[in-house]
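To start, the structure itself, in structure tokens.
Here is subunit A:
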Amino acid sequence: MFDGWNAWTWVTVAWIELVLAYGGYLIYLRWRAARLGREEDER
Partner candidate 1 sequence: MTSPLPRRPTWLNVLGVVALVALAIGAWLGLRVSPPDVNQGDLIRVMYAHVSVAWVSFLAVGVAAFAGIAFLWTGKRRFDVVSLAASEAALLFGALTIIGGMTYSKPTLNTFWTWDAKLTLTALMVALLAGVFIVRGLIEEPVRRGRVSAVILIVVLASLPLNYLAAEWFRTLHPAKSIDLTGGGVTMDATMLEVLLFNVGAAALMFTWLLIERVRLGLREAELEDRRGRGGEQAEVVRV
Partner candidate 2 sequence: MTGRSGFTADIRTLFAITGKDLRSEARSKAATVATGFFSSVTLVVLAFALGRDSALMTAAAPGVLWVALAFSGVISAAQAYQSDLADGAFEQLLTLPIPRAAVFLGKLLANWLTMTLLGAVLLPIASVLFDAPIGAGVPQLLLTIALGTLGFAIIATFYAALTANLQARESLLPVLMFPVVVPVLLAAVRATDAIVTGADVGLAGDWIQLLAGFDLVYLVVTSAIFHIVVEE
């Protein structure tokens, strides 16, 4: 599956991994903040 990939494909994948990781963590933070908001509102 990976044999057809040229160098720039790999480079693109590598940098997209960064974007996904950082973006994913920011989304996680937002989700956690929302959960906290719900917990606080429950009181």
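By definition in this document, a contact is a pair of C-beta atoms (placed from the backbone, for glycine too) under 8 Å apart; a residue touches a chain by one contact, two chains touch by 3 or more; residues count from 1.
On how the list was made: all candidates are chains of the complex that A comes from, given by their letters.
Everything numeric here is computed off the predicted structure, so don't read it as measured data.
Peer 1: Could you work out which candidate touches subunit A in the complex, given the options 1 or 2?
Peer 2: Spelled out: of the options 1 or 2, subunit A touches 1.
Peer 1: If we count contacts the way the header does, which residues on subunit A are in touch with candidate 1 in the complex?
Peer 2: 2, 5, 7-8, 10-11, 13-15, 17-18, 21-22, 25-26, 29, 32-37, 39-41, 43
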